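Heads up, one of the protein chains got dropped from this complex, but the rest are sitting where they should.
Showing chain A:
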Amino acid sequence: MLRKATAFFLFLLSMAAAGRAQQSSYEQIRLDASGALSLLDNSFSRHWESSPGFHIGTRINYHAGNLEAGVRYSNYSARDPAYDEASFSAYFIYIGWEYPFRLARQLTFAPGLRFGNTFLAFRNPATYPAAGVWAEYVFDSHESEFAYELFGRLEYKLGNSPWHLHSSFSYNRTLTYHPLPVGLLSLGISRSLSTPSWLKNFLQ
């Protein structure tokens, strides 16, 4: 999977190099909000139950495609009774890039890639041996790990308004020793606006 991601990333880089004169940058900024449901059935999802995730992000056009950044919050509780009352929150903070294709006058499809860090906050950190025993080892209550995400987003523009509806499927993989693969289906809204001059100056 990692090799495929690498090849894909390199392909995206080449696209960026090829389309560098496509359009002027930083003209439009877009704010996103969406909710996400976990779909995949795998070892991780069988051991941990995910609550619906919430995502906010921003995108800005940059030469070929859009640069983006954002955060997604999810909460997990243990399905496996052996884990006792274990639960944790996950915050995926990322930067990414997408390349939108226009499918119809008001419909676009954008494949993209995100890199970031998944920050994990454990409510009752794991303890070895059992709590209260001499020389117990308590795991950190906070941990972070590198994660990447491949996604495809369908976006529909609502008439002449600055509002958009979007839906996406994303495959996220947090690279813990035993990785955490997550498939997410999300639905949300976006609002586009002209980039304020102060922000444009900052980004340039």
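We adopt the following convention: a contact is a pair of C-beta atoms (placed from the backbone, for glycine too) under 8 Å apart; a residue touches a chain by one contact, two chains touch by 3 or more; residues count from 1.
In the analysis below, contacts and distances are computed from a predicted model.
S.K.: Would you mind picking the UniProt name of the chain not drawn here, from "Ni/Fe hydrogenase", "Outer membrane receptor proteins, mostly Fe transport", "ATP synthase subunit a" or "NADH ubiquinone oxidoreductase, 20 kDa subunit"?
M.R.: "Outer membrane receptor proteins, mostly Fe transport"
S.K.: Kindly state which of the options A:28, A:58 or A:176 is in contact with the chain not pictured.
M.R.: From the options A:28, A:58 or A:176, the contact with the absent chain belongs to A:176.
S.K.: Over the whole complex, note the residues of chain A touching the chain we left out.
M.R.: 2-3, 6-7, 9-11, 13-14, 16-18, 20, 47-48, 63, 76, 78, 80, 82-84, 86, 88, 95, 115, 117, 120, 122, 125-126, 128-129, 134-137, 139-140, 143-146, 174-178, 180, 201-204
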